[in-house]
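A single protein chain has been omitted; all remaining protein chains appear in their positions.
We call the chains A and B, going by the order they appear; numbering starts again at 1 in every chain.
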Amino acid sequence: MSQAATIVRSTPASRIAGLIALAVLAGIAAAPLWASSADLRLITEILFYLALASMWNLLAGYAGLISVGQHAYVGLGGYLMFSCVLFLGMNPLWSIPVAGLAGAALSVPVAWLVFRLKGPYFAIGTWVVAEVFRLSAAQMASVGGGSGLSIPVSVMRDLGSKDQRETLIYLTAFVLCVGAIALVYLLLRSRVGLALTAIRDNEIASSSLGVRIGRIKLFVYVAAASVTTMIGTLIFITKLRISPDAAFSVNDWTVFVIFIVVIGGIGTIEGPILGTLLYFLLREFLADLGAIYLMILGALAIVIMLAAPKGLWGLVVQRFDFSIFPVGYRVRRK
Amino acid sequence: MADTVLDVADLEVFYGNAQAIHGVSLTIEKGELLSLIGSNGAGKSTLFKAICGMVKPRAGAIRLKGQNTARLSPARITEMGVAMVPEGRRLFRSLSVEENLVLGGYVGRPGPWTLRKVYDVFPILHERRRYPATALSGGQQQMVAIGRALMSNPDLLLLDELSLGLAPVVIKDIYALLPRILGEGLSTILVEQDVTRAMAVSDHFVCMLEGKISLSGRSDAFTHDQISAAYFGT
Partner (left out) sequence: MEWINVIVQGVLIGGLYALFAAGLSLIFGVMRLVNIAHGDFIVGAAYLAMVVIQATGLHPLASLFLVVPAMAAIGYAIQLGLLNRVLGNDILPPLIVTFGLSIILQNLLLTGFSADSRKLNAGALETQSLAVLPGVDVGYLPLLTFVAAVALIAGLQYLFYHTAMGRAFRATSDDGEIAQIMGLDNRRVFAWAMSLSMSVVAIAGVFLAIRANFDPFMGPSRLIFGFEAVIIGGLGNLWGTLAGGVILGVAQGLGAQIDPGWQLLAGHIAFLVILAVKPRGLFPRID
């Protein structure tokens, strides 16, 4: 035991990977300069899913809050945006911070309710809440009731020409997505991250050591809700039309997101990135299959749970002991 | 060797990367009472779990009447004649006293122990047979746990920390009943914190230290100091 050892977060490999990642990031940020209009829209959508997946991963992978009702917040964001634009005459993009605050505020009473349900029943409880959101939206005549409504063309024209608009939306999506991942990264490197690790390893022991599990879980839930609401706002700016079924679609905003995280690798920052890329790749080739495509996704998630519960990124880590986002510690001999 | 009930040879058990048992070997003959002593964390409970099939050894053999059980399921091992009174009793809390006992006889091995015989030995359990098992006093719960193990008519009985959490007078009562319980040619391994008591009731003993056997032999063949040295590793 006399051998000298140091404890480090990053390794040379992870530092090099970090630099490459930064370069790739700069390239992606500059997409409006090199991508066609159709590609730009596709990348925007990829960024949406990556941000949603990172938030679900924060909830389920780190805080153990397995929600199947995050579509509540996506839809909430969409409807808040429509309300801000139609009733307050706001610029659609300025409704994003408003939605962030409103989503956080609304998630507190929701958490107060659903946190009463333990383990797997929590999951279904969050689904009920999302149903309540959807049914309530359908009851509000002012936002079009069950059939929904569209954004007036004039509002979008105020954001500039078609190209300017797409660039603006793209950059906002980029900032939101990078912000979401950075939030997870910074949270995990903070004291909250330490507490989350302690909870994940042993909930009872960490509570006896004074880790305030309830408060930390609440904080994570509210943060994820807030960011998810903001993403929802931006998603519906690109869609121009909203209806309760589209806004609160469990398939679009929860099922796919869960499959992305599970297939990519839950409980890692890299997992959702890998999962999102894989999901879009599969979609490009298989989406025409419709129902069969969905069955393949479901089967893939089951196979992952049976064979490699830490997902594809987990396999990478296991094989190469490697991470792009150094959030853990490792012991090195000098 | 014809009457050897259990033969453990060069057993190695790991929890993940941590080794809990290092090359332990022991045998127990028919009708023998073996005391297993050692401090907390010496590997006694792990050895019991390995014998019951609750943990799988990485190496070595566990032979029950000549048949290797190291890869068998706990249920199969019970069918072959091993029963355990686990540490902390671990009664089924939503089952009544009688239901706990009946479940103990689930494997349906023939033998002297029946519900009636358990009630004969522990009359209080007959009186309380409809109570939820965990509504009983600690000593009575221990009787249920012993009765539950006996109901499978085992060849080998593992008793883990019978006296844990019980009042001295209750412990005395339970030990007073032990000869009656073990009288039927049953082989028994007893884990007991109270070394003096353990040595007094047993024929042979095994002392474990840090996953290894540090001393073993006839229970009356060693001095207090020798046993103490093996127990504490000094």
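To be clear about the criterion, a contact is a pair of C-beta atoms (placed from the backbone, for glycine too) under 8 Å apart; a residue touches a chain by one contact, two chains touch by 3 or more.
Source: prediction; values computed, not measured.
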| item | value |
| --- | --- |
| Chains shown that the absent chain touches, full complex | A, B |
| Of A:Leu25, A:Leu88 or A:Leu113, the one touching the omitted chain in the full complex | A:Leu113 |
| Of A:Met81, A:Ile96, A:Ala138 or A:Ala225, the one touching the omitted chain in the full complex | A:Ala138 |
| Chain not shown: contacting residue from A:Ala35, A:Val128, A:Ala198 or A:Ala246 | A:Val128 |
| Which residue of A:Leu218, A:Val250 or A:Ile269 touches the chain not shown here | A:Val250 |
| Touch list for subunit A against the chain that is not drawn | 60, 66, 68, 112-113, 116-117, 119-121, 123-125, 127-129, 131-132, 135-136, 138-139, 146, 250, 255, 258-259, 262, 266, 291-292, 294-295, 297-299, 301-302, 305-306, 309 |
| Residues from subunit B at the interface with the omitted partner, ascending | 52-54, 73-75, 77-79, 82-84, 86, 90, 92-95, 99, 102-104, 106-107, 148, 152 |
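Methods note: only the chains that are shown with their structure count from here on.
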| item | value |
| --- | --- |
| Centre-to-centre distance between subunit B and subunit A (centres being mean Cα positions), rounded to whole Å | 52 |
